[in-house]
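A single protein chain has been omitted from the complex, and every remaining protein chain is retained in its original position.
What follows is chain A.
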Amino acid sequence: MAEDLNWAVGGEAGDGIDSTGKIFAQALSRAGRHVFTSKDFASRIRGGYTAYKIRTSVDQVQSVVDRLDILVALTQRTIDENLDELHEGSAIIYDGERSWEADIPDDAAAVDVPLKSLAEDAGGAIMRNIVALGAACEITSFDVEYLDEALEKRFGGKGSKIVENNKEAARLGQEYVQENYDLDLGYDLETTDNDYVLLNGNEAIGMGALAAGCRFYAGYPITPATSIMEYLTGRIEDYGGHVVQAEDELSAINMALGAARSGARSMTATSGAGIDLMTETFGLVATSETPLVITDVQRSGPSTGMPTKQEQGDLNMALYGGHGEVPRFIVTPTSISECFWKTVEAFNLAEKYQTPVFLVSDLAMSVTEQTFEPETFDMDDVEIDRGKLVDEDEVEEWLDSQGRFRAHAVTDDGVSPRAIPGTTEGAHMSTGLEHDELGRRTEEQDERVQQVDKRSRKVETAKEQEEWDYREFGDADADNLVISWGSNEGALIEALEYLEDDGIDVRIISVPYIFPRPDLSDEIDAADDTIVVECNATGQFADVIEHDVLTRVKRINKYTGVRFKADELADEIADKLSQEVPAQ
């Protein structure tokens, strides 16, 4: 792999860290470099340390590592938080004129730039972060003109004066370093002619929803799901859709359900406590056989937990949430581009099987931006399958002898016809009560059993008709098997290189479906050692796998609130492989 550069800007929440980082990421992307970003942040709007980190290379990057080359530090804490990642050859850009006395580690290059006063020269102190970006360009021999493009994109809407001032601020920073420092740290950012798009997992989910024909979204703000709602707002209208901010998640999921019963492709998304509230309605979605996509962007729990931290702790909730036995599908995208494709798939599954589909993503993916070739999201490959949606003519086939529509008809594949309001002769009721084929309440034993069986049969049909494949990386013949779900995939792929260097061959299986899920019995049988990697304390997926294959597996669990890093993961895998398998 080509040389990578690890860059960060950090300060207090409210210092504009996020937009500064995003501008630099965009500039790199414009220069035809791949980018993978990550964020350290606190949930307070102002106060508290926050940082935006970028890993960039001319090759695809999909993980963070424990190394920092260039750090723009607006506070001492930014330096302190990253001491372990700084090394000989790192450069720290800071403003020595500011009140804090910077304590720079000995081996790093201290680049003192009067950020504030140079920003004032360019037209306002607010642009001090942009001055720092200019300085960073100089240190990395990166052409400022790429920064110009990113500034135009960021500030274009605010008028040319603002854009020009920002460009000037960047130049002042660049020139200051050029004139005052003679650094040769060896950083030389290569550029390419490639055009990349830069987006995060929530944007990919939102875009997937629009591509899939989602027209209605109801939600209640909660980190880290809100940005899906924000993405759709202002865009869904272009397609005749609407986003509504509900009074709570109880309402949001019921509104989404109402829209779905009206025939719209409909979605809600939430996280943490919000998914608990929505649990109330899971069973209704399933028994009324309503196609609905319910997105859970997992964050650290339980309760309010660590709202801005990573965790994959909701797998059991997705599998078992809701009283009674609720048929459902659980789709878990494993990368940012897969957030797009799995969203499209979720909408098709929902309508084909008239069943709730949980799209379970996680915080790490939702706030991470990554570059892709635009063709990764080739819209021509988007397929829409609306299942057994019947029109006025087809309704006829599904009427009983008295002309009543059999909305919950017991069929071989378990899927019934679906008539939406406005379809002549299709009028029917659906209910959370157990019901007969017409949707009318029943407690008659035969009918009850028929309906339960029919709903289960939909899952069986889906198991047969759909592909529930896993994604595979590394050495398919390796004796060591590592299994993961969700966003750990990127770090695992990059961990392969480190492991290879240590002479360890690994086969990686990344699972995007939790229910139904691929049967991994043969794969686990064939391996000497199996490790399940996930961001939770109890090993929820490992439990599921042990239950499936009746074998003990090794586990790597991380629940610090921070996602796995490639190098750290490689070390842990090597370490686990040297340990005994836990007792049966």
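To be clear about the criterion, contacts are C-beta pairs under 8 Å (C-beta built on N, C-alpha and C of every residue); 3 or more make two chains touch, one makes a residue touch a chain; residues count from 1.
Here is the rule we use: contacts and distances are computed from a predicted model.
Per its UniProt record, the hidden chain corresponds to "2-oxoglutarate ferredoxin oxidoreductase subunit beta" from the list "2-oxoglutarate ferredoxin oxidoreductase subunit beta", "DNA-binding Lrp family transcriptional regulator", "ABC transporter permease" or "sn-glycerol-3-phosphate dehydrogenase subunit C".
Checked against the hidden chain, the listed residues A:N6, A:N202 or A:S266 yield one contact partner: A:S266. The chain not shown here is touched by just one of A:L86, A:A135, A:L189 or A:M255, and that residue is A:M255. Set against the missing chain, the residues A:L183, A:M429, A:A526 or A:A574 yield one that touches it, A:M429.
Contact with the omitted chain, checked across A:I162, A:V382, A:A409 or A:A574, is made by A:V382.
From the set A:F24, A:Y94 or A:F216, the residue in touch with the chain omitted from the display is A:F216, counting the whole complex.
Where chain A meets the missing chain, the touching residues are 29-30, 195-199, 203, 207, 210-213, 215-216, 218, 235, 237, 239-242, 244, 246-248, 250-252, 254-266, 280-281, 284, 288, 374, 377, 379-380, 382-384, 402, 404, 420-433, 440-441.
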